[in-house]
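Everything on this sheet refers to the single structure shown next.
All protein chains but one are shown in place.
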Amino acid sequence: MKRIAVFTSGGDAPGMNAAIRAVVRGGLHHGVEIFGIIRGYNGMIKGDIIPLNSQSVSNIIQRGGTILKSARSKEFMTPEGRKKGYDQLKSHGIEGLVAIGGNGTFTGAEIFFNEFQIPTVGAPGTIDNDLFGTDYTIGYDTAVNTALDAIDKIRDTADSHDRIFFIEVMGRDSGYIAVQSGISGGAESILIPEERQTIEDVVGTLKAGFEKKKSSSIVVVAEGDEEGHAAIIAERIKSTIDVPVDIRVTNLGHIQRGGRPSAYDRILASRLGLGALEGLLAGHKNEMAGIVNDKLVYTPFHDTITKKKEINSDLLRLSGILSK
Amino acid sequence: MKRIAVFTSGGDAPGMNAAIRAVVRGGLHHGVEIFGIIRGYNGMIKGDIIPLNSQSVSNIIQRGGTILKSARSKEFMTPEGRKKGYDQLKSHGIEGLVAIGGNGTFTGAEIFFNEFQIPTVGAPGTIDNDLFGTDYTIGYDTAVNTALDAIDKIRDTADSHDRIFFIEVMGRDSGYIAVQSGISGGAESILIPEERQTIEDVVGTLKAGFEKKKSSSIVVVAEGDEEGHAAIIAERIKSTIDVPVDIRVTNLGHIQRGGRPSAYDRILASRLGLGALEGLLAGHKNEMAGIVNDKLVYTPFHDTITKKKEINSDLLRLSGILSK
Amino acid sequence: MKRIAVFTSGGDAPGMNAAIRAVVRGGLHHGVEIFGIIRGYNGMIKGDIIPLNSQSVSNIIQRGGTILKSARSKEFMTPEGRKKGYDQLKSHGIEGLVAIGGNGTFTGAEIFFNEFQIPTVGAPGTIDNDLFGTDYTIGYDTAVNTALDAIDKIRDTADSHDRIFFIEVMGRDSGYIAVQSGISGGAESILIPEERQTIEDVVGTLKAGFEKKKSSSIVVVAEGDEEGHAAIIAERIKSTIDVPVDIRVTNLGHIQRGGRPSAYDRILASRLGLGALEGLLAGHKNEMAGIVNDKLVYTPFHDTITKKKEINSDLLRLSGILSK
Partner (left out) sequence: MKRIAVFTSGGDAPGMNAAIRAVVRGGLHHGVEIFGIIRGYNGMIKGDIIPLNSQSVSNIIQRGGTILKSARSKEFMTPEGRKKGYDQLKSHGIEGLVAIGGNGTFTGAEIFFNEFQIPTVGAPGTIDNDLFGTDYTIGYDTAVNTALDAIDKIRDTADSHDRIFFIEVMGRDSGYIAVQSGISGGAESILIPEERQTIEDVVGTLKAGFEKKKSSSIVVVAEGDEEGHAAIIAERIKSTIDVPVDIRVTNLGHIQRGGRPSAYDRILASRLGLGALEGLLAGHKNEMAGIVNDKLVYTPFHDTITKKKEINSDLLRLSGILSK
């Protein structure tokens, strides 16, 4: 393989630039030309493909977002779209792909390989940490710290005003961000899709807090599958609880996606970017590079897509004990 | 005056603790005993009043929120409530008050003085910077930097995905936070109550951006007087604009209130806390300590309540030029 | 066991407070009374021992340092000192100890057990990450991010002035902080005790950079075993290199110890604090609780003291490739 292209796809995540840099610098090391595709599959179809050298990725390791930009592509879901993409890669002499993204991205890559035999190795780039085949995904540690920073700030107000705050964090249908930001933020209660808690459970926890003279509380809510989760839950609790409480709701929203990546995310992204490139060079395809127990592993896209990563049950137990 | 009490009231603001510390250390310097009232006027009514010494305020200058807590008091709006408060102060031998808060707090203090002749000097503590009589209020600089940090993060995503983001910041009916965070965040457009812009104006700015190949934009919206401002405006623009755009809305919410105060806020709060105390000792009453052009001044509560502080028109002009 | 005491010893590390909190809340969960010893072995000798309840550890998870303070104790190195300590514990009814610290602390605990049969389980609290028996130590992730933040800032100046910066980071005789902060900071070269590099190697790397028109460079130097390491190396390189370069040296120093702990450190510390307590209750002694491959394990003090934790060789290779 002499020419490989890298692209980012799906929601941006802090550390994606570090992964791109590792692919480019790794290419230099292995004598492979690296190209960048702008805006994911969309750019592939349009031929928005540029050569990347060491200078192109200089001074980007500390930046959030992705210098290659990201986009969703409806056209790539059609055979015609993929054919156009293939023609563009062909005309640029691209023989393999490194895809930084999540399961949507990997699904597209697998279909594309089956049709045109251009192999892809993926690197898990998503703040949600919901990908089977790696302990952590690129961007997750930064997102958790951003959420934590917000929780710390909100606790100042919660304490000053004796309030209960419901804080909604990202994570789609995964509770990872909620669990880690909730435990580290000292939340009294954490609501995640993986563990069904009833309104009565939450009311119970909050009431137990009152009895211990706890005057303020933080409840972290994973966005789960419904829009406006935290607001709805808070509303129901307000109408259920029979003690006078001042309940506020805040949705952390898009701040969780951006920002300077943490040390952990930069190193993880560097290892995974290089790992994806070297996997491709070693003949891997339709697989995602991941780090499990501090070791590089490759997992078939099929498994990353169909298998569910479980939240460590130690953490759920820990959360229960610490909020006493 | 031998005994003075300090309290915080209204929304908490970063730097309030630095102001409390300055009152206590200033009391030590001037040989005056300082007491703290917990939860503002509510605590005054209940007699929740504690002595404060140098150790009480050690290691608090860096903390957000207020160690004296804050609350709204309906009871203090009644003559009976104020009488109770007076009796409590009397029984503690309190002869004067330092009130850290905003216009609601000062209004109460003035009525209280007229009834019971216990003088209050105020220190402006609110993130909104909407108080006449001081260039800046305690907490404003920190809140602007918190909003800015969020805008910087969101721009990473806006750039990566070619999106337009509407970001709603705090400020009640004042546009200060919006103007400073918007200019420093490089916003393409800033919507504030002080300057009526039509939907057409905003659409015009955004379209001009497209024509210059600007692929992402940030619009900062002051919360103004309506709930959900940013969401409503974004919706109306979506239905008006005839170019395909991906518009997102995020409301920064309560993170803007908390956090470690900035250097500026800690110094401002220290000067104003000491200034309020020394004003009280010098015979001031019904006045707010403020810093105007780097000098300590006292302004009658009547003026802080009735006069409107204007946003420097240089800033509005600057914003227009820089977003080109 | 009905009464357990917790203490911190050795250099302070961010997350120690989260570990203390976990011990206290865990005690509540298991119906065990928890006491805190102030200033480590010194406080034990003096009987500076206080009961801790849920409120004592409220709102400390986000604070750097240690609320129990830390100190070195020469007296505890003598049999007389340890006898005094034992008498104090006895008189307080303390039956077991949770020691948060490093190898110096654990060595003392083991001798103490052999003399007086009061069992200790340790939790690894040190920013250096140099303890065998755990993948990470409490405080390490925060220290790396603090060092990284400093490197990011210094790179702004290095780039603006085309300079080479030698940045010395902490870690005693371990290169962990240097390796992770160096890779994540995009350092051109990383000098650690574990891997002897000659001055010629560094000069070679820097010269190769010049040839690729790299105008600025960052060299991260682990403090190693000599004081002023970075300054000495920089001086020698200045006198060796035959290209005109502007070389500056900065020693990050004590900022690396403090600050709000990261999410990772708070969770790690919470798991290890609870793990140490529950280990003690389950009959462990002379062992350190650690997390290896995301699982709680106990390692004899003897091993944590005598065995050397190796730096993952993948990281050293990564560093070489990324600086191309």
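Side notes on the structure shown:
Letters are used for the chains, namely A, B and C, taken in the order the chains are written, and counting of residues starts over at 1 for each.
The rule is simple: contacts are C-beta pairs under 8 Å (C-beta built on N, C-alpha and C of every residue); 3 or more make two chains touch, one makes a residue touch a chain.
This structure is a prediction, so every number in the text was calculated from the model and none was measured.
Counted over the whole complex, the shown chains touched by the missing one are B, C. Of the candidate positions B:E33, B:D141 or B:E223, contact with the unshown chain belongs to B:D141. Within the full complex, the residue among C:K74, C:K213 or C:H254 touching the omitted chain is C:H254. Among B:S91, B:Q117 or B:N312, the one in contact with the hidden chain is B:N312. The missing chain, though absent from the display, is touched by one residue of C:E80, C:E115 or C:D156; that residue is C:D156. Residue-wise, the contact with the chain that is not shown comes from B:S181, picked out of B:T8, B:N42, B:T105 or B:S181.
Contact between chain B and the unshown chain involves residues 18, 21-22, 25-26, 28-29, 54-55, 58-59, 61-62, 135, 141, 144-145, 148, 152, 155, 159, 180-181, 183-186, 212-214, 260, 262-264, 266-267, 270-271, 274, 293-294, 296, 312, 314-315, 318, 321-324.
Across the interface with the omitted chain, chain C contributes residues 8, 11-12, 14, 39, 63-66, 69-71, 146, 150, 152-157, 159-162, 165, 248, 250-255, 257-259.
Definition applied: only the chains that are shown with their structure count from here on.
Judged by the touch criterion defined above, the protein chains link up one after another in an open path, with no loop closing it.
Across the assembly, the mean Cα position most removed from that of chain A is the one of B. Chain centroids computed from C-alpha atoms place A closest to the centre of all protein C-alpha atoms shown.
Taking the mean of the C-alpha atoms as each chain's centre, chain A and chain C sit 29 Å apart. For the pair chain A and chain B, the distance between C-alpha centroids works out to 35 Å. If each chain is reduced to the centroid of its CA atoms, chain B and chain C end up 39 Å from each other.
Looking at chain A, one finds that residues 152, 155, 159 touch two or more other chains.
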